[in-house]
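Below you will find the structure I want to go over with you.
Removed: one protein chain of the complex. Kept in place: all other protein chains.
Here is subunit A:
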Amino acid sequence: MTYITEWIASLILFLLLAAIVELLLPATNLKRYAELAMSLILMLLLLQPVFDLINEPLEDKLPVIPAETEQLNEEIEAKKKEIQAGHDAYISEQMAVQLGQDVNDTLQAEFGLEVRDVDARRFESEGKLNVVLGASERDGPEEGITSVSIAVNEAHEGEQTEVDRQKEEVRMLLAEAWEMSEADLELVWEEEPS
């Protein structure tokens, strides 16, 4: 575009000069020839781009369209991740509330537990559900509360298997209540079942 601008600018300059020269020239017979010469020069000026085109290849002069797509791609990706994370958090939260409603009463009565959190991020693709369980904050069964503080490493062999058995029971209970296969439930324990 700068090329065209320069070319047009030279044309305009020539026209202005020609106007002045025409005023300066005395009206004699020779004026006609002077004007003819100027016309020829003007024509050469007009043909300038054609000559340039013949002499030099065009490729160097074509403007390049700037490609900003790379940076934009990243921006879109970042925004998308942000939105997606918000969606996942919202879905998990809603599911934790609704799923917990179904089973919390039984869980609390039998094990003193409740559903703390549900992670549904892998649900759509693999059908798996991460469930975080913790001790119920409501008043549990009378004998349950005190024994929660048992640390695992201090526990004896027998208690260990007892805990495992309870875990299995919770898993079965959840799977039955939610009509899922047990393998698809991944339980995370904030506190061991008592």
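As a working rule, a contact is a pair of C-beta atoms (placed from the backbone, for glycine too) under 8 Å apart; a residue touches a chain by one contact, two chains touch by 3 or more; residues count from 1.
Please note the rule applied: contacts and distances are computed from a predicted model.
Asker: Can you tell which of "RNA polymerase sigma-70 factor, ECF subfamily", "Chemotaxis protein CheW", "ABC transporter permease" or "Stage III sporulation protein AE" UniProt lists for the chain that's not drawn?
Answerer: UniProt lists the chain that is not shown as "Stage III sporulation protein AE".
Asker: Can you tell me which of A:Thr5, A:Asn29 or A:Asn55 touches the chain that was removed from the display?
Answerer: A:Thr5
Asker: Under the stated touch rule, tell me which residues of subunit A contact the chain that is not displayed.
Answerer: 1, 4-5, 8, 11-12, 15-16, 18-20, 22-23, 35, 38-39, 42, 46, 63, 65-69, 72-73, 75-76, 78-80, 82-84, 86-87, 90-91, 94-95, 97-99, 101-102, 120, 123-124, 127, 129, 177-180
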